[in-house]
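Left out: one protein chain. Kept in place: all the others.
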Amino acid sequence: MKRNRLDSVLLYATAILTCALLVFPIYWLVVTALSEPDQLRQLPPKFWPDQPRWGVFAQILAERPILQWLGNSALAAIGAVTLSMTVSVLAGYSLSRFKVRGGQSLGLFILTAKMLPATLLVIPLFGIFRQLELIGSLWSIILAHATLIIPFTTWMLKGYFDTIPRELEQAAMVDGCSPLGAMVRVILPVSAPGLAATALYGFVLSWSDYAYARTFLTNAQTNWTANLGITTMKGEYVSNWSDISAASILVALPILLIYLFLERYLVGGLTAGSDK
Amino acid sequence: MAGIRIEHVTKSYGGLTVLKDFSLDIADGEFVVLVGPSGCGKSTMLKILAGLEEASSGKVTIGERDVTDLAPGDRDIAMVFQNYALYPHLTVRKNMGFGLKMRGTEAGEIDRRVTQAAKILGIDHLLDRRPRALSGGQRQRVALGRAIVREPLAFLMDEPLSNLDAKLRVHTRAEISALHKRLGVTTIYVTHDQTEAMTMADRIVIMKDGEIQQIAHPDTMFREPANLFVAGFIGSPGMNFLQSPVTSTGNGAEVRLFGQEVLLPVANASTLAGRDVVLGLRPEHLALGAGAVTFEVQPRLVESLGSEQYVYVDLPPENRVGQAPHAAADEDGRGNVLIARLINPDGAPLAERLTLSFDPARLHVFDAVTQEAIR
Partner (left out) sequence: MSRHTLRQGEAPTMPRAAFLDLARPSRRHWLGYLLLAPAVLLIGLIIVYPLFVSVDLSFQNVNIARLDQARRPFTTANYERLFASEDFWNACWVTFKLVVIVSTGCFLLGMATALLVNNRFKGQALARLLVALPWAVPEVIAVVIFAWLFDSSFGLMNWIFIKLGLVDTTINWFSSPSASFAVVCVVMIWKGYPFVSIMLLAGLQSIPEDFYNAARVDGASAWQRLLNITIPSLMPVLGVTLVLVMLWVFRDFSIIYVLTGGGPLKATQSLSIMTYEQAFGFFKMGYASAIGVITLIVCIIASRLMIARAPDTM
């Protein structure tokens, strides 16, 4: 398609302006983090600090237990993703390949479970975890995040397995594999990109949670996840926006990096998982 | 190597029966082709043979061993799939050796057999590539190679040529036949293409709607089709069908074709008097010029293929195949057209009106109601 010059200029101008406007809040977060707190209280605002204080990240890591929070978030996410993936790889494969009685209803239930409001589930889970004495422990978060992740991953994986020809495992079975062997030796290796995308998506879901962490971990400061830690910083009497912004960048960074470098996988998973 | 015996196998999903009482004895080393239109149950039968699907009833024996409910891997068979089903994450070498590895064959032996099979198929230079890096034809060979390294009791092939382009298909067809001669392994081959069936099979099993229509040697199938469906399915272009009532005469019974009285070439023809029959006449049995039964027509269309010409002629209304429910003629709208296949025409354009003729001995006679052949 040929465009004339004016159209081209207009297109580029619109694209640049739109991107700039939409990404500006993230840019502003960076500017805030790099500015001296005093400078933030001056008008007119500076759109790039005179002397970016790059040391702010090291300083904030030393002053606040951010590394611990990040570690907790990572632990919770890895735990929840491992648990969810184990269960949903098997279930997704079964839903994709076997005609199991009740399988369709189960699939529908899982689909509906994606829409469950966390604010409803958090109440009984609080009661259950209190009984099991899991409140304050990362295990409560791992289990709670599994309720968020399993419905997504099961459907994403089912969709992914559906795209792999059945003949592959039929060939493997003729070659002497058991059905489980065919799955482990052929289907799972072939699905590696899909498994990775699904796991990443689960990781993002877990990393972004606030409601469960707020409810189960509030009184266990050493087990705070990153999001919970950030909100407590924001809730302090005098907000030091510079420090909060620096901490926020550190918390958002893992997901932003996953997104920037593995966008194709994540987005593929997002659209595949969501139209079902 | 071993013979295969299929006894009264049926398959149904809920109320839907896809395979009705299938019985077949396959001799050791025989090349049997299951052929039929899509949905006829041929692939289901093959999957049951492979153990990939469960038969609803019946029994399958491979080399004296009852394998009806045996795992696919325990049947000692190899299968070639339409989409080849090569393992995309393994190299060609590992693809071919996978089955042997699963059976615990030692590495040196696997390597020796893979190399040998690759040489036979001319793919020894591709052994370290992955399937993704291969052309369609090469993938097909790897799939064949994966089957032959196993040296199984039988090969099962599920439309192995239909993903190839036309030229390669003809070439590979001949190669599979040669391979079968060389290895002598019992082969069951499923296809929807009657040409493949005719050229490769020792015996053809022709199926429709889950039922066997006829089991015969390709030549017998061509010359003595058991019913209208077989007659229409085998041969290209397909057999022409003309309908006519039978009237008895002094020395037998006659039908009326293109306004001519034609003596029926069957024994006891007079018993057919008063009934309708469908007459089959292969396009190649019509000739230009006068003959035993001669008639003049105005061609609707002439297709020239160089060495031969197809002449399309409208059937007279009285000879059009009527309401009788028969699949073969109706599907391609052949109920009211006759095709004459004229071999080696001199190249001169055909005249407006043509004189065609045929030998009544070439007519196939079918009951218009039961659609069975009458001989």
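For reference, chains read A and B in written order, and residue numbers begin at 1 within each chain.
Going forward, a contact is a pair of C-beta atoms (placed from the backbone, for glycine too) under 8 Å apart; a residue touches a chain by one contact, two chains touch by 3 or more.
Computed from a predicted structure; not experimentally measured.
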Of the residues A:I66, A:V81, A:I110 or A:L217, which one touches the chain left out of the display? A:I110
Quick one: say which of A:A74, A:V87, A:L188 or A:A220 touches the chain that got left out. A:V87
Interface residues of chain A toward the undisplayed chain are 1, 8, 11-12, 14-15, 18-19, 22-23, 25-26, 28-29, 32, 40-45, 83, 86-88, 90-91, 93-95, 97-100, 103, 106-128, 130-131, 143-144, 146-147, 150, 154, 173, 176-180, 204, 207-211, 214-215, 227, 230-231, 234, 241, 244-245, 248, 251-252, 255-256, 258-260, 263, 267, 270-271, 274-276
Even though one chain is not shown, chain B touches it at residues 1, 48, 51-55, 69-74, 76, 100, 103-106, 108-109, 113, 151
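Assume only the chains that are shown with their structure count from here on.
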I'd like to verify one number: the distance from the centre of chain A to the centre of chain B, where each centre is the average of its C-alpha atoms, in whole angstrom. 55
Which residues, counting only chain A, touch chain B once they are in their complex? 165, 167-168, 170-178, 181, 186, 189-190, 192
In the complex formed with chain A, which residues of chain B make contact? 47, 50-52, 71-74, 77-79, 81-83, 85-89, 98-99, 102-103, 146, 150
